[in-house]
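Note that this complex is displayed minus one protein chain, with the remaining chains in position.
Let's turn to subunit A:
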Amino acid sequence: MRPLEYRRAEDPRRAVTAVAGRPGAMFLGAGTNLVDHLKLGVARPDLLVDVSHLPYDKIEPRPGGGLRIGAAVRNSDLAAHPLVRQHYPVLAQALLSGASPQLRNLATTAGNLLQRTRCPYFQDVTTPCNKREPGTGCSALEGYNREHAVLGASEHCVAVHPSDMAVALTVLDAEVRVLGSGGERTIPITELYRLPGDRPDRDTVLKHGDLITAVDLPGLPMAAHSAYRKVRERASYAFALVSVAAAVQVRDGAITDARVAFGGLAHKPWRAYRAEEALRGVRVSAAPGDTLAEATTAAPIAAGGAASTGENAGGTSTVEDLRAAADAELADARPLAHNAFKIPMARNTFVAVLRGLLREEGATR
């Protein structure tokens, strides 16, 4: 770890100028990701401008509906906010599935969006990594890549984006407000993150010195019917192998609108537009069975067991439609040596989440 200068920002514009004018400068949120990187030598800034105390710590309703979330709002506060819980449960659930309470108490909204990949080679300066040091090669491609991408990767980088919150914001069509040298602008979150291509060192479209000031959520009634499901080996304190954020709207026994995003599959939260398209119009048959497994033979680990014999005429065809929608999205998935399991896992999780939402929807009608 190298010595560096620390400044606490008092004013957003001056913070932007300070960072934009110095290639070695970085913004500091709570530091739960960046400070680790300083210690590991992954990030080597010479100036840190601490923006966690700027007046961006509020969650406010927007005039036309929706919410404005300040960039410095802590993950815990955001997850606990009554309006978030009521109108955007997918966001609260995603936040609470991430990290640990201690980390969430500190972590900021902007820092969470811009946290970097957990690819172990990226975090180890003794191994080559195109994202950390462009041109050195990708160690994960032929290495240990169990947690890496199956969608949208390139030969230069197969890393995944680690944030749970960002997956939820992606189904919500959130917009990120940015203050840069040229003034303020707004970037849809679906356009914030990049695929690696031949520039894996760039996670986002932001320019050096761009300060995130807030995240805007649109008024979105269907988001009241949303959910986040994160799959991981241990029960807590692990990044997603696969995650699904979804919201659905049902009218007259059919899906009229659906939004779905995957986490853990790609270099960015993966908005599943093709699956959404396939979902529109799917008939929701009479109250389906209790669980996916009971109504489907898709439960992979249950082949030959009770799940395959469990019958539920009402739910089965819907489940098949859901599975077809997932397959439409995952058709282009390309597994690496160690992560082929992510594809069936993602499909199953997708079906399970949507089925759960449809059942709730059925119950409230």
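Criterion: contacts are C-beta pairs under 8 Å (C-beta built on N, C-alpha and C of every residue); 3 or more make two chains touch, one makes a residue touch a chain; residues count from 1.
Definition applied: contacts and distances are computed from a predicted model.
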As a check of understanding, state which of "Molybdopterin oxidoreductase", "Outer membrane lipoprotein-sorting protein", "Xanthine dehydrogenase YagR molybdenum-binding subunit" or "Branched-chain amino acid ABC transporter permease" is the UniProt name of the chain not shown. "Xanthine dehydrogenase YagR molybdenum-binding subunit"
Sort through A:Val49, A:Leu151 or A:Val351 and give me the one touching the missing partner chain. A:Val351
Taking the entire complex into account, which one of A:Leu241, A:Ala261 or A:Ala325 touches the absent chain? A:Leu241
Full-complex touch with the removed chain, picking from A:Thr17, A:Ser76, A:Asn105 or A:Thr127, is A:Thr127
Contact set of subunit A toward the excluded chain (per top definition): 1-3, 41, 118, 120-121, 124, 126-127, 139, 142-144, 146, 231-238, 241-242, 290-294, 298-307, 310, 341, 344-345, 348-349, 351-352
